[in-house]
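Next up is a structure, given as structure tokens.
Missing here is one protein chain; the remaining ones are kept as they sit in the complex.
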Amino acid sequence: MSTHEAVQAGETPSFAAASVRARMRYQLIATMLSAPAIALMFLLLIGPVVAVLLLSFTDWSLGDSDFNWVDMATYQEMVEDDIFWKAIANTLIYVGIVIPGSIILGLGAALLIESVTVGRSFWRAVYFLPVMSTLIAMAVVWEFMLNAKFGMVSQVLGFFGVEAKSWLQEPDTALPALCLIAIWQALGFNMVLFMAGLTSIPRELHNAAEVDGVRSAWDRFWLVTWPLLTPVTMFVAIITAIRSFQVFDTVHVLTKGGPDNATMVLVYQIYQEGFEFFRSSYASALTVVFLGFIFLLTLFKVFVVERKVHYQ
Amino acid sequence: MSSVHIQNITKSFGKVEVLKDVSLNIPDGEFVSLVGPSGCGKSTLLRIIAGLEQQSSGQIRIDDRVIDNVRPSERNISMVFQSYALYPHLSVFDNISVPLRMSRLNSIQRLPGLRHLLPGARAVEKGIRADVEQVASLLDMKQLLDRKPGELSGGQRQRVAVGRAIVREPHAFLLDEPLSNLDAKLRVHMRTEIAQLHRRLGATFIYVTHDQAEAMTMSDRIAVLMDGELVQVGSPDDVYNEPQDIRVAEFIGSPRINTFAGEIRSDGGVDLLGVPTGLVTDAEAGPAQVGLRPEALRLVPVGEGVFAGTVTHIENLGAELMVHFVNENMERPAIIRLDHIERHRLDVGESIEIDFLPGAVRLFGPDGARVPTEEFMEKQLVNA
Partner (left out) sequence: MRRIRFGEIIKQLVLVIGAIIILAPFYQMITTSLKAPSEIADGTLSPIPREWHAVQNYTEAFTATPLARYMLNGVIVTASIFILQVLIALPCAYALSKLRWWGREVVFGLVLFCLLIPPHAVAIPVYLMFHSIGILDSYAALIVPWTISVFGIFLMRQFFMTVPDDLVDAARMDGISELGIVWRVMLPTALPALTAFGIFSVIAHWNDYFWPLIVLSSREFYTPPLGISVFRNEEFGFEFGPLMAAATVIIAPLVIAFIVAQRRFIEGITLTGMK
């Protein structure tokens, strides 16, 4: 009896101590497990973002031994830079064409493939193939296809009586040609996301529509498919926008921003200023603008698209 | 309203035959339940009637019109789905008005937004609003019309699904386990409501359920499906009292009917656990199964019973008691239903004696089919 009490009395504090020790132990373990990730996050992501922000307020260029704080002077220069505005405009046009193009075609492909009875996985694989292919290699192929003399595109268009051009070298067709390549590549990706969205629509809803007197695929699309697919569509639009904003590879390989800055886009300008002219501060200011766009899009995605739980 | 005729319907999915030559005539205004255990093909049959599934062979008629090649949207049949299948993005009002818009507006007027702009469409919309509101007041859900399905409780969603079905005047209503997603209490309540709705509309209802209690309480007639075959069709009383197959006897009624090992003697007499039942039959001699509903058994004083047993378990349901008992000849415990007043006499482990009325005995052959019996004491005596 007394020993029992003694044990109990003695155990309470030691138990608490053990619990504190256990908590300390987990704290230590968790910190150790995540330390490499945290360190690298600061070193390679957060630190550099802060550095870009700071650099944009200096006049530093790679190779300079020291620098001055110049407040907004770099941004001032940027606002007065025609190429910058050209790059912004081109990027927005590019995004504005690629989003609807790849969404409409991706959705169309998804709907068609889901509605046929044979060859679904075959078609899905075919339309997805460009997503898997190294864009640089395919850009080189597209350059060849768009070659005025012996490219396939010129020949096929020639068959329809359209005059052959050096599509990538003409100021008015270079950017659309890049959009075409982007749509060609993004279509399959969007299609797969739409297919996932389509399969999440309950089959009974389509049955209910049938029974309610919906006769045509057209009515079914507007009554059931499209409304239920809206969240997916918004989502696909945003990620397509984020990806398109980062267009660089095709520009660098095929047009170098030309002709006459007709395909100058934001990331390409960052690359030129930062790694060809080594004007680090100016490139940083451009990067801040670029980051601003991406942040806006992502915030829109997080707060509008993902929060907008229509139903359920 | 119309009659529905199901003729020799079979349906196979690959090699699996889910419906085997099912025929059923449903007169105008009848409430028929298709009942059976899950996987018996009842939902498939309903989907064939709706046109959502194509039969492998056989014919469906509505009145005199063969509808086998008619699409679901052209059959003018409405359906309440198990999951309700409400359009999640539409308000209750819009959900209920979908069938009306589909039939009354043309495809241009139906385009999103246009039905409020085109003058012709506006007039039709007015009529639709009136009809929807009438249905809403009939189902007592006028206050829900502006809500989205996601904001409704299970019972309210179910009501909306019913509303969408009754807003037009279809040839028949198909209901596919409409109560299975509700909690037990609400289910009992909705049973009454649907039965009342049927009486008020006087329409043809085809109701699929795996719950025999729903079928018993609501239907004019019950059609029992087992393994793709229509085993018996009849009124609830009929199916309960005169089951034509042991599977029907076992499926209908809760608690389940007691089945005992029996025998048809060569003289035609029927034995139950080796005890004569006082029944005779013309069927061939051999083993048989004897069914006795729990309420057909009676507890009698020691010495007066036909057979004895030991109480293994007592379920107290308040108004009545289910007493489980077993004896050495029985494969599994049997159940006897007792009034509550008899409770004081019993305890688990106690020995009891059981009696029954010969008229309550249902005899089934080795293949499970019902065997007709007669209650001829004299004949038995003569043969003895």
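Worth pointing out:
Note that the chains are named A and B in the order they appear, and that numbering of residues resets to 1 at the start of each chain.
As a convention for this text, contacts are C-beta pairs under 8 Å (C-beta built on N, C-alpha and C of every residue); 3 or more make two chains touch, one makes a residue touch a chain.
Just so it is clear, the structure is predicted and the values come from calculations on it, not from any experiment.
Shown chains touched by the hidden one, complex as a whole: A. Only one residue in the set A:Leu55, A:Leu205, A:Val224 or A:Ala262 touches the chain that does not appear here, and it is A:Leu55. Across A:Ser19, A:Asn68 or A:Gln246, the residue that sits in touch with the chain not pictured is A:Gln246. When the full complex is taken into account, the listed residue touching the unshown chain is A:Phe290, out of A:Phe57, A:Trp167 or A:Phe290.
Annotation: of A:Met78, A:Val95 or A:Ala109, A:Ala109 touches the absent chain (contact as defined above). Summarising the interface, subunit A meets the missing chain with residues 26-27, 29-31, 33-34, 36-38, 40-41, 44-49, 51-52, 55, 62, 105, 109, 112-113, 115-119, 121, 123-138, 140-145, 149-152, 155, 184, 187-189, 192-193, 195-196, 235, 239, 242, 245-246, 248-249, 252-253, 267, 270-271, 274-275, 280, 283-284, 287, 290-291, 294-295, 298.
One rule holds in what follows: only the chains that are shown with their structure count from here on.
Our note on geometry: subunit A versus subunit B, Cα centroid distance of 55 Å, whole angstroms. Within the complex, the subunit B residues that touch subunit A are 47, 50-52, 71-74, 77-79, 81-83, 85-90, 98-99, 102-103, 107, 110-112, 148-150, 164.
Contact residues on subunit A toward subunit B in their complex (touch as defined above): 202, 204-205, 207-216, 218-219, 222-224, 227-228, 230, 310-312.
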